[in-house]
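For this depiction, one protein chain was excluded, whereas all remaining protein chains were kept in their positions.
Labels run A and B following the written order; every chain starts at residue 1.
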Amino acid sequence: MSIPLSITKTIHDWLFSIMPESAASITEMVLIATAYLILFAVAGLYLVYLERKVAAWFQLRLGPNRVGPLGLFQTMADALKLVSKELTSTDRIDKLLYNLAPYFVIITSLTALAVFPFSKQFQAFDINIGMFFLIAVSSIGVIGILLGGWSSNNKYALIGAMRSGVQTISYELSVGLSILTMVLLTGSLQLSEIIEIQRTGGWLILQGHVPAIIAFMIFMIAGTAETNRAPFDLVEAESELGAGFHTEYSGMKFAYFFLAEFINMLIIASIAVVLFFGGWLSPFGITEGITWFPEVLWFFIKVLIIILLMMWFRWTFPRLRVDQLLTLEWKYLLPINLVNIVFMAIIIWLNWTI
Amino acid sequence: MSYFSDIYNGIKTLLTGMSVTGHYFVRARKGAITQQYPDNRDTLKMFDRFRGEVIMPHDEVNEHRCTGCQKCEIACPNGSIEIIWDRGIDEVTGKKKKKIDKHIYHLAMCTMCGLCIEACPTDAIVWAQNYENSVYDRTQLTKVLNQPGSKVKAGIED
Partner (left out) sequence: MESTVKSNLKTEEYFINMGPQHPATHGVLRLILTIDGEIIKNVEPDLGYIHRSIEKMCERDSYQQIVHLTDRMDYLSSHINNEAVCLVVEKALEIEVSDRVKVIRTIIAELTRLASHQLWWGVLGMDIGALTTYFYAFRDREMINDIFEETCGARLTMNYNLPGGLMFDIHPNFVKRTKEFIAHFKTKIPEYDKLLSGNVIFQKRTKGIGILSQEDAISFGATGPVARGSGVSSDIRKIHTYSAYDKVNFNEALSTEGDCFARYSVRIQEMWESLSIIEQLIDNIPEGDIQTPTKAVIKLPKGEYYQRVETARGELGVYVNSTGTKNPYRVKFRSPGLSNLSVINSLAKGSKIGDLVAIMSTIDIVVPDIDR
């Protein structure tokens, strides 16, 4: 939409007019970072509320509906409660690693949010290796989990962290390979380019028909496993052993782990939307000509549908055991993925894409 | 080949499961089975035979039906009823008769088994439908069932 363009342009010009160039660019970056932090906080709060409401609807009850109109301030109340809690720690923990672990997960989630094209003009960091950057940054999050489990000096946390570590690094392979399948179609790793190609040729899931649908299914399964959500959530399975790697954290640090899980879910959904479903483009171009229509809205509607799908998985399926999880990845998802890439390459070579 | 049929069957059962929860999801508003408890206190009614707590009904002139026969005290398995009684002169017949001073009921110990109400020959005690019995002070749970100043109705024999 053209309004943000003029707002950012006016702020940009105004800053550069009143300050020397280096200070102005630093101020601009700080402003953009603050805007993203606010987006991150609001998205995190809203997603937690949405999860509780959706869970309640699946379970034949109403979700939070007392705090604020329709219970919208419930997460604010929870956040206030978490902030006011004491930051306890056990003795003989590894102090540096214990305090450092939550920051790893939060920083990687925030950094990954920076490259998404929410709209044509609303993208903070448009580099030509966008996809690659995303995969690389989300891999750093594993370190936070492993550090958290190790430094807690707790048997259960260690078991949970080891399980989660092996789960995450296995499923990253599948995520990467299914992204690669779609990149074969587009020929470029830059996120805005990918959306341009979808504007002219139709959504990518329709362009590469059969291999794209298989890649989408594999991506959804692997993405759910990446973020430690059910049915792959034995890391935090309460009915097994304690609460996994974040047993010993309380207060704000626990809130970091908790929020990071939801933001990771948002990131996986955003990648799926950008790669498969056309990003901020409207279906069949129906609102293409209307200039005042915010395309950000299309992006968020599609992301919401994918997040609802992930929540549907969580509240329906039982949990997998850790060896069944790894069997699923190494014996089923990975071979299918490799065959799928070859299949997609053949289809592109023979020009059978739509 | 069973590799592919495994995958196909697996996905089919997963989708069937999702259809069940999806079905309840779209009927969420009307299908909620939980009650919004403190808000619906006015319309919430228990069944007639609900075992809330034991009370002794008094009529308009503050009379009850308890003759102090102590059958409920004997029937109670764990001593939740204590009767403090006395022998007094009955006004109507002029003979010595038992009459109760206090009928003490320990709600904290009562297991709601109903043996006292079954044992009572004059229907002096009945079940109330009161389910909100929590107090801040435990001594409030020791109740005296007969109201002060009440006496037994005339003509009740056990």
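The rule we apply is simple: contacts are C-beta pairs under 8 Å (C-beta built on N, C-alpha and C of every residue); 3 or more make two chains touch, one makes a residue touch a chain.
Just so you know, these numbers come straight off a predicted model, no measurement behind them.
If you put the hidden chain back, the residue from A:Gly176, A:Gly202, A:Pro231 or A:Pro294 that touches it is A:Pro231.
Counting the whole complex, the residues of subunit B in touch with the unshown chain are 9-10, 13-14, 16-17, 19-21, 24, 33, 46-51, 75, 77, 111-115, 118, 127. Residues of subunit A in touch with the missing chain: 55, 58-61, 155-156, 230-231, 233-234, 237-241, 315-324.
To be clear about the criterion, only the chains that are shown with their structure count from here on.
Put simply, the C-alpha centre of subunit A and that of subunit B have 53 angstrom between them. Partner subunit A is touched in their complex by these residues of subunit B: 7, 14, 17-18, 20-22, 24-25, 28, 31-34, 36. Those residues of subunit A that touch subunit B in the shared complex are 54, 56-58, 60-62, 312-313, 315-317, 332.
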